[in-house]
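Other chains dropped; remaining ones untouched in position.
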Amino acid sequence: MDPYKSLREAAYEANMEIPRRSLALYTWGNVSAFDADRAVFAIKPSGVAYEDLKAADMVIVDLEGKKVDGSLNPSSDTKTHLILYRSFPGIAGVTHTHSTYAVAWAQACRSVPVLGTTHADHCIHPIPCTDYISQDALARDYEEETGNLIVDTFRKQKLDPQEIPMVLVAGHGPFTWGPSAAKSVYHAAVLEEICKMAYVTGVLNPRIVGLPAYIVQKHYDRKHGAHAYYGQQIDR
Amino acid sequence: MDPYKSLREAAYEANMEIPRRSLALYTWGNVSAFDADRAVFAIKPSGVAYEDLKAADMVIVDLEGKKVDGSLNPSSDTKTHLILYRSFPGIAGVTHTHSTYAVAWAQACRSVPVLGTTHADHCIHPIPCTDYISQDALARDYEEETGNLIVDTFRKQKLDPQEIPMVLVAGHGPFTWGPSAAKSVYHAAVLEEICKMAYVTGVLNPRIVGLPAYIVQKHYDRKHGAHAYYGQQIDR
């Protein structure tokens, strides 16, 4: 019996959403599922095609980055995931994709303003875009420092990773997270759609400022507030 | 025997058009079917995924917003539907989606001009975009006041909801309606395509004014006028 079976299956199912929802071509994406009790996460092996992927292939890694179980090499982005699990309390899933419109905003080095309720339903703030990673940081440890860059961006701008479960890494692409692997990949699909809508909106009206704050707050609260009334049970 | 069986099926079938025609991701959309004789409508339950949805899940609500039948919570947008049924005579279906291009026009706070016959085949007027909902209205009852905002927009601009079966709510997205649930979701798909075409047109020629009025009227009349000759039977 594999003691990591359900963790691997959670990671596997979430990874398979990437091709299903066209969030990346080929192997360009990865999702991990975190088990807080055992302080390990299951992550996609590096460079394996989604059509060949099996739940048993998921690699188990601890929070020091050491492989605990599995025969394949973990995703090359493993250390970025690890830093997010160590730094953002309460998250249990991380997703990285190269989805077209999210990458385009990241390449344009632009945060995504809150232009409508589709955005506000998930997040009341602009989606932050980091600076380019510095040459020093990159020389130290690229993937670990990509994680640190995300964490520092949130810290400096006093952003709450619970409220903003997504970020754009400048010149690279999106990382998203959530209380489960499934939720983190859901956020990756949401972000791609928000980015596409915001792109078209900006062409249609370059002077648009964005949704008034009271509408932003209302939409978020109806799904995630203390008195949320969206859905069949409380789900924030 | 369920006395609302056929009403539920009409609502269910129309709701399933949303994922089929890619008019929204996940659960972001809802259609209702109205029974004028019994003054109730069947609407999608809140937050249920389309792949899990069954006709029997549709919630029956009356025009006061009271649940008449069904075990699940109705869509959080239920009161917006209700206001439209109370205010727009003759409509028997309402659809709300978050389709990409319609949302982008709504986020850009722009009405969609009549640029071609694809638009004129369905509506001789620009598709109106409301103002942002006011803070006062939002504080009273967000969903009900969203309905009122739509109704007021039509009233103030002297628009006929029979002639213009669609609207963009600023910063939010499209609502469409029609003589049946099926027709309301048809209008949602039409609106998305009109919005995409108008977007591309505006980039290709920012100075375009729009279709001359006599062509607009002709195209509408051939489908919907007193002497309509499109299709196999009179269908307006």
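Per-chain numbering from 1; labels A and B assigned in written order.
One rule holds in what follows: a contact is a pair of C-beta atoms (placed from the backbone, for glycine too) under 8 Å apart; a residue touches a chain by one contact, two chains touch by 3 or more.
For clarity, every value in this text was computed on a predicted model and none was experimentally measured.
Q: Please state the number of copies in the whole complex; 2 are the ones shown in place.
A: 4
Here, only the chains that are shown with their structure count from here on.
Q: What angle of turn lays subunit A on top of subunit B when you fit their CA atoms, given in steps of 5 degrees?
A: 90
Q: Need the CA-centroid distance for the pair subunit A / subunit B, whole Å please.
A: About 33 Å separates the centre of subunit A from that of subunit B.
Q: Subunit A touches which residues of subunit B in the complex?
A: So the residues of subunit B touching subunit A come out as 25-28, 45-48, 72-73, 76, 98, 100-101, 103-110, 132-133, 135, 138-139, 142, 171-173, 199, 202-203.
Q: Would you tell me which residues of subunit A are touching subunit B in their complex?
A: 115-118, 121, 186, 189-190, 193, 196-198, 200-201, 203-205, 208, 211-212, 214-215, 218, 222, 229-232, 235
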